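A protein chain is absent from this complex, but the other protein chains hold their places.
This part shows chain A:
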Amino acid sequence: MAEIALQNVSKSFGAVEVIKDISLKVEQGEFVVFLGPSGSGKSTLLRMIAGLESIDRGKLLIGGRECQDLAPGQRDVAMVFQNYALYPHMTVRENMAFGLRNVGMNEKDIAERVADAGRILEMDALLDRRPSQLSGGQRQRVAIGRAIVKEPAAFLFDEPLSNLDAALRVRTRVELAQLHQRIAATMIYVTHDQTEAMTLADRIVILNDCRIEQIGTPMEVYTYPASRFVAGFVGSPGMNFLKAEVTTSGKEAVATLGDGSRVEMTVTIPDSGAYELGIRPEAVHVTAEEGDTTGEATVVEHLGDRTLVYARLGDGTEVIALDGGRSQVAPGDTVALRFDTSQLHLFDSAGHAYHAD
């Protein structure tokens, strides 16, 4: 197991810069998730660590060793691919042994390692089957097994669950979390699915437009998003954004929303002016008393334990609010909404975030 450090790495495909001066340190035994939309550069960054893409500028250190110019096989990392990439003509056992035979390991040690991996992943009975005789979830496990037998310094996962159906994805996600706890290996995991990121990661690296937007624990990025992009990207349903004119004096600020309602909060911002006010649905409550603003319920989604109320404010802005599981709100009702002012965020025109206390 080893730590991985990227120091000012950049990459271009022709004239297009796809990774812009990224620095990052993944600690030994840490589970780090690269999260971002398509085209954000997350897979490219992972492939640069693997050695499948070259690093144009900057350094890559794996376990303190400079690796940016080494061949993929010499970096001591193992990768699990989105499509598994199991060799169809080999049995599970041969698939797992292939990498070890390439480095000339003796057959006895290979057999031991394959048996160990089979035990860890509970697939001893599958070792003599071919990939075509396995289900999607089993193939995924073999792909992970092929990585485990190498006992690498770090594991790299490139959207490994995206080919599985929803139920299997949840189960495999839990298994991956258990696997990480069991073998305590350094893992880097690429996904565009924020649920996977939130549930698996020790830390999330959020990428957008080829650069890092924020690095933090799942709760940090959720509670204190560093930018408008992170706030909008993390969380489902997404954060509500409302245009607001904010006046500030010291740590106190008053935001006037588009429908004229006023929200008071404690936040430190550099200047008064136009901001976007961000608030997550769970911080917007439907209340029977007087709220911060009112809106007309357009859609009501009963999710069992909670209810999502889509409300249109006086100026036409749509806000998602959270109500209890037994909510009586119906479409067309006028609802009073109360904001939890300690969970407000303000975003300036550059997208920079200021969090309310």
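Keep this in mind: a contact is a pair of C-beta atoms (placed from the backbone, for glycine too) under 8 Å apart; a residue touches a chain by one contact, two chains touch by 3 or more; residues count from 1.
Heads up, the rule we're going with is that contacts and distances are computed from a predicted model.
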* Structure fact -> From "Multisubunit sodium/proton antiporter, MrpG subunit", "Carbohydrate ABC transporter permease", "Malonate decarboxylase holo-ACP synthase" or "Ferredoxin", the UniProt protein name for the chain not displayed is "Carbohydrate ABC transporter permease"
* Identified contact with the non-displayed chain, of A:52, A:168 or A:183 -> A:52
* Which residue from A:5, A:18, A:55 or A:78 sits in contact with the chain not drawn here? -> A:78
* Identified contact with the non-displayed chain, of A:25, A:65, A:89 or A:119 -> A:89
* List the chain A residues touching the unshown chain? -> 50-52, 71-74, 77-79, 81-85, 87-90, 98-99, 102-103, 146, 150
